[in-house]
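Left out: one protein chain. Kept in place: all the others.
Labels for the chains are A, B and C, by order of writing; each one numbers its residues from 1.
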Amino acid sequence: MLARSSLPLSRFLSSSRSAHSVGFIGLGNMGASMASNLLSDGVSLKAFDLNKSVVEDLASKGASVTDKVEDMVDCETIITMLPSSPHVQGTVETLLSAGWSGKTWIDSSTIDPIISKSLGEALEAEGKGKIDAPVSGGVKGAAAGTLTFMVGGASSTLESVRPYLSVMGSNIVHCGSNGSGQTAKLCNNLAMAIQMVGTAEALNMGDSLGLDPKILAGIMNTSTSRCWSSDSYNPYPGVLDGVPASNNYEGGFGSSLMLKDLGLATSAAGAVKSATPLGNATKEIYTMMESMEMGGKDFGAVLQFLKGNCGNKKC
Amino acid sequence: MLARSSLPLSRFLSSSRSAHSVGFIGLGNMGASMASNLLSDGVSLKAFDLNKSVVEDLASKGASVTDKVEDMVDCETIITMLPSSPHVQGTVETLLSAGWSGKTWIDSSTIDPIISKSLGEALEAEGKGKIDAPVSGGVKGAAAGTLTFMVGGASSTLESVRPYLSVMGSNIVHCGSNGSGQTAKLCNNLAMAIQMVGTAEALNMGDSLGLDPKILAGIMNTSTSRCWSSDSYNPYPGVLDGVPASNNYEGGFGSSLMLKDLGLATSAAGAVKSATPLGNATKEIYTMMESMEMGGKDFGAVLQFLKGNCGNKKC
Amino acid sequence: MLARSSLPLSRFLSSSRSAHSVGFIGLGNMGASMASNLLSDGVSLKAFDLNKSVVEDLASKGASVTDKVEDMVDCETIITMLPSSPHVQGTVETLLSAGWSGKTWIDSSTIDPIISKSLGEALEAEGKGKIDAPVSGGVKGAAAGTLTFMVGGASSTLESVRPYLSVMGSNIVHCGSNGSGQTAKLCNNLAMAIQMVGTAEALNMGDSLGLDPKILAGIMNTSTSRCWSSDSYNPYPGVLDGVPASNNYEGGFGSSLMLKDLGLATSAAGAVKSATPLGNATKEIYTMMESMEMGGKDFGAVLQFLKGNCGNKKC
Partner (left out) sequence: MLARSSLPLSRFLSSSRSAHSVGFIGLGNMGASMASNLLSDGVSLKAFDLNKSVVEDLASKGASVTDKVEDMVDCETIITMLPSSPHVQGTVETLLSAGWSGKTWIDSSTIDPIISKSLGEALEAEGKGKIDAPVSGGVKGAAAGTLTFMVGGASSTLESVRPYLSVMGSNIVHCGSNGSGQTAKLCNNLAMAIQMVGTAEALNMGDSLGLDPKILAGIMNTSTSRCWSSDSYNPYPGVLDGVPASNNYEGGFGSSLMLKDLGLATSAAGAVKSATPLGNATKEIYTMMESMEMGGKDFGAVLQFLKGNCGNKKC
């Protein structure tokens, strides 16, 4: 865990720069907060998103804004926080074609690690640095500047942009070479999803056989089946306070987002012929939940799916 | 966590009893150590097992021994530690038919919770007390007297035999009514097995994509996929010292035993129509490992199965 | 395919017998029709079921009736058509205890093949013959006397009761020794269920990608994925006329019954450690359908489950 700098980031950066330091592309729930934190720290930032109202909001916080990605051509650092691999690919292609003069690309999107690696190679072939730096910590972590970054890429590239990451997050883990940040995130989320479904199966089975879910969770959490999905994010309503399961599965990490990550994870595993039988079974469970219109619920809602409480609006 | 008594158990028990206090049936790796601990604590104990050499060993430690279960007819407390449901059923039937005059039956075997419940009802119909008290902690815990007992049954029955349990274990968890101890153990082991396979899938996937297993385990263990199978029993060789994975999967909890517990768990879940899709998929993985002659390896060897390193003697 | 006798069965049987020839136990939808066919053919038959109205109906057709299984003690042949293994076990025990003087037991229930085998051994130890003879053909086949019997047991035993089977069915397949009739039925139904789900997955996937289900079914049915579930019982509404899928999944083979058979099949496979990964996954799908109150629908309704149309009354 790295301590955040107690001084504004701007002190560490050249003040003589004529162009904007950072071009930030992708201002969704996560990206907008990350960009805001950079602005608060004094970073000179140019912002782009297709959503005009989000862009205007950032402008009011001091960002320069643009409606064309090509206008980022002279930003020294580009940060992307985009929904899928093709979006990131397209953005890299657009800026390289436009003659991007900057030095470093930070991709914080969660995308296919194999594509991420190839984008890194393409950028390096042009003499640029690139790190993949997907995050965990959710919308709350993004707002608070306490994200964890899982970073793939050269150490020197990471060090050159560490000040930015330190503003947006509180934990920076160097996972290895180009692409390995994406791999780490997907491996973590694959395992987390499997653990959530396994925890839900055990709690539901115990419940069906007459065992109190709170008692069972207490046993599991002090025994060999303890895991984050059980001890910190328990999917059975009422076992823990302040988690989505105790709030009708509102908030939290949506089942649709988990399905997206499971799709990326199993696709990457498939590309290298690495067997993930439970990962694939879990992906199919979340696919069925999506079909039953449970995608907007927290991913712990798999417990309700197992109980047959699909909450399907189509029924 | 209950403190073990610092005084010999015998102090707490009537010294005027003419018959043996405890009849202990089933002296495998676990049972023999548990019985030894009772003997060391001064309990008057009669022992039975089909394996003569084990019985003789206990005799040398002060046990009375017998080659007929019926000879336990006047033991006040019966403890069973047997391999499967039919063994326990047969023993209960035999002793009830023989006119067992005792009071309390402690079944520490891991068996079907539905059968366990029905045995409890049969014993209660005869005016006897019964608790199911399966254990965790393994052979080491049995030898050290530090087992965890997951207890189902009436509180009064549990209290009447707590001194014996306190000699054999250091943690006694009352899970609920008759049968719920078995349910708790099977739920825990179901979730544990799923987590182990999920951990192995994530580590193997990361490895296949070029990520160092130690680095990935470090990330998982401080993130949302942390679990006992990753942080305390990691299945990737070399990530942790002193675990079976770092010793060619020798020792530990055998894959065949896990398969047995998964069979009990999925059978119990099936009986109440509680869906355990990952539990069943995991059971099938351990079935295939059994077919490939990996049953004697620790259950973390699923990582090698996923890699295609079956170590099959038939090949 | 055996031709049914054109003469009444009674001609083949001793007319001098003082006791009833056949004791028929279990008069559900299937059993009542089977018993009726025997009565129509002139068989002297004593009937038992807990459901009084069914028993009275058979009495009106000429059956002797009883409200105690023990009253079958002098029936030469016993036929059981019961819902589960414990029912059959209990009936065998009751009649053996009562000193059953008959010769041959025909068990047409679908039960665990390992239990079926052990019942055969128990009966043979008493000098009795036993065949397991589960059926296919459904309620229609039972009414029409066109069932298929899958028979396990000694050839001589089969031949001794073939006339009865020929009245109730039109196809008698000798599968092998004691228990193998049950095994054959469960293997068939396991494979059938997997094929149904696979067919539904393919049709749903094609549909989702814009391919007309009738065109796709036509291709599958003339290609390497043709199967009974596709060409004779297609689960997509409107592809075939006269099948449950084209009648809101009414009639046909209920999903709950399929779940029961999948439970028996996977349990038997588990007992001999034979891996059935898709069989277990299929069982879990039907378990979830049961939780979503789809158990009364034909088993082809899995196509609607995959589409997220659970029709759950709980929603």
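The rule we apply is simple: a contact is a pair of C-beta atoms (placed from the backbone, for glycine too) under 8 Å apart; a residue touches a chain by one contact, two chains touch by 3 or more.
A quick note: this is a predicted structure, and the numbers were derived from the prediction, not measured.
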item	value
Of C:Thr77, C:Thr104, C:Ser255 or C:Thr282, the residue in touch with the unshown chain	C:Thr282
Among C:Ser36, C:Thr91, C:Ser109 or C:Thr148, residue touching the chain not depicted	C:Thr148
Residue numbers in subunit C that touch the chain omitted from display	113-114, 136, 148, 150, 173, 175-177, 179-180, 183-184, 186-192, 194-195, 197-199, 201-212, 215-216, 218-220, 223-230, 233, 265, 268-269, 272-279, 281-282, 285, 306
Residues of subunit A (touch criterion as defined above) contacting the omitted chain	259, 263, 266-267, 270, 273-277, 280-281, 283-285, 287-288, 290-291
Touch list for subunit B against the chain that is not drawn	281, 288, 290-293, 305-312, 314-315
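As a convention for this text, only the chains that are shown with their structure count from here on.
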item	value
Chain centre separation in whole Å, for subunit C relative to subunit A (CA means)	52
Centre-to-centre distance between subunit C and subunit B (centres being mean Cα positions), rounded to whole Å	38
Residues of subunit B touching at least two other chains	273-277, 281, 285
